[in-house]
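First the structure, which I've put down as structure tokens, then a few questions once you've had a look.
A protein chain is absent from this complex, but the other protein chains hold their places.
When the chains are written out, they are named A and B in that same order, and each has its own residue count from 1.
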Amino acid sequence: MSELLIILLLLMIVGALVAIETSNLLSSIISVGAVGFLLSIVFLFLGAPDIAITQIVVEILVLVVLIRATISRDLTTITGDRELFGMIVTVAAVLAVAVLSVHMFEQFPPFGVAVMDRVAGAPSTTYLEQGLAKTGAANIVTAILLDFRGYDTLGEATILFCSILGALTILRRKARKKQAEADKESESA
Amino acid sequence: MIYSLCFVLIAIGLYGVVVKKNIVKIVISLAIMEYGVNLFLILLGYRFKGEPPIMDQAADASLFVANAVDPLPQALVLTSIVISLGVLALMVALCIRLYERYGTFDITEMRRLKG
Partner (left out) sequence: MNGRSSREGMSVIVKTVTRWVEGFILLYGIYIVLYGHLTPGGGFAGGVIIACAFILLTLAEGQRVASKTLNPAVAAELDSVGALIFLGVAVAGLVVAQVFFKNIIATPEAAQFHLFSAGVILPCNIGIGIKVGVSLFLVFAMLSALHVTVRQDGKRDLVRRGKDES
């Protein structure tokens, strides 16, 4: 089981490296799609079908939006990195954090032992025991999402609403301006 | 081992955000970081031979509690995935606006034009 996960994770890392390092924008987007689909498979193996379904449909939507946004642009491949200094600093910082976090990784519970097993009276155990009786929902994840922790979902819906509203505003203003320009041109002509 | 691979995924995303010039690449790197974080949270809740936290009518309740994986991280990650989708839509919209203004995806060019 854990060997399978390691193989899938290594594939994900390869996909991510290709996505970041390739010069063609379209193949970069397709590689990130591959990473997302592999992640969905990993979720399925980890006993999270809810997340797997959501991840796979979200990934499809992300791919369509990204391709739609970039494919008609001139795919002039912008190669090269920003600055050599910034790159060196980044790599050094990431390596330093990695070295420092070796100690942290040792303190994690071994893989396969859930956090709720190590903490007595963890809320997750309560949810599993009483979720069906208290909410009537057989899917405990949904019970948590919409009943036990409804506030979280309300905040999440608010964030989604705001971000979509922001995206629409950014895109719409341009369209309106173009339309106004077109109107002006047709009047003068 | 698996946790450290997860960390490598996040580090790759971080590297892309800081180093790359193409603004779409930066968006992609942020998406990769999100994948790493989501995967880490789900990994924390996994049990060996764990079942999905979905009740079956025929299943034994006490056995279910003993076997099911942790449902709490799953609920939070579900929220996180949808938020990341909304944020990505916002970022793509910004990218398009920047492209129409500057005619390029290169952020160093944009900085120079700004003066």
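As a working rule, a contact is a pair of C-beta atoms (placed from the backbone, for glycine too) under 8 Å apart; a residue touches a chain by one contact, two chains touch by 3 or more.
Being a predicted model, the structure only gives us computed values, none of them experimental.
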Touch assignment to the omitted chain, from B:G16, B:G36 or B:P52, lands on B:P52
Among listed residues A:V18, A:I53 or A:V115, the absent chain is touched only by A:I53
Residue positions on chain A contacting the omitted chain are 49-50, 52-54, 57-58, 60-61, 64-65, 68-69, 72-73, 132, 134-139, 141-143, 145-147, 150-151, 153-154, 157, 160-161, 164, 167-168, 171-172, 174-175, 178-179, 182
Kindly note down the residues of chain B that lie in touch with the hidden chain.
52, 54-55, 57, 78, 81-82, 85, 89, 92-93, 96, 99-100
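Operating definition for what follows: only the chains that are shown with their structure count from here on.
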Approximately how many whole Å separate the CA-defined centres of chain A and chain B?
2
Show me the residue ranges of chain B that touch chain A in the complex, using the header's touch definition.
1-9, 11-16, 18-22, 24-25, 27-29, 31-32, 35, 38-39, 42-48, 50-57, 61, 64-65, 68-72, 74-79, 81-90, 92-97, 99-100, 104-108
Quick check on the complex: what are the chain A residues that touch chain B?
1-2, 5-6, 9-10, 12-13, 16-17, 19-20, 25, 28-29, 32, 35-36, 39, 42-43, 46-51, 54-55, 58, 61-62, 65-66, 69-70, 73, 76, 78, 80-82, 86-87, 90-91, 94, 97-98, 101, 105, 108-109, 111-117, 123-125, 127-129, 131-132, 138-141, 144-145, 149, 152-153, 156, 159-160, 163-164, 166-167, 170-171, 174
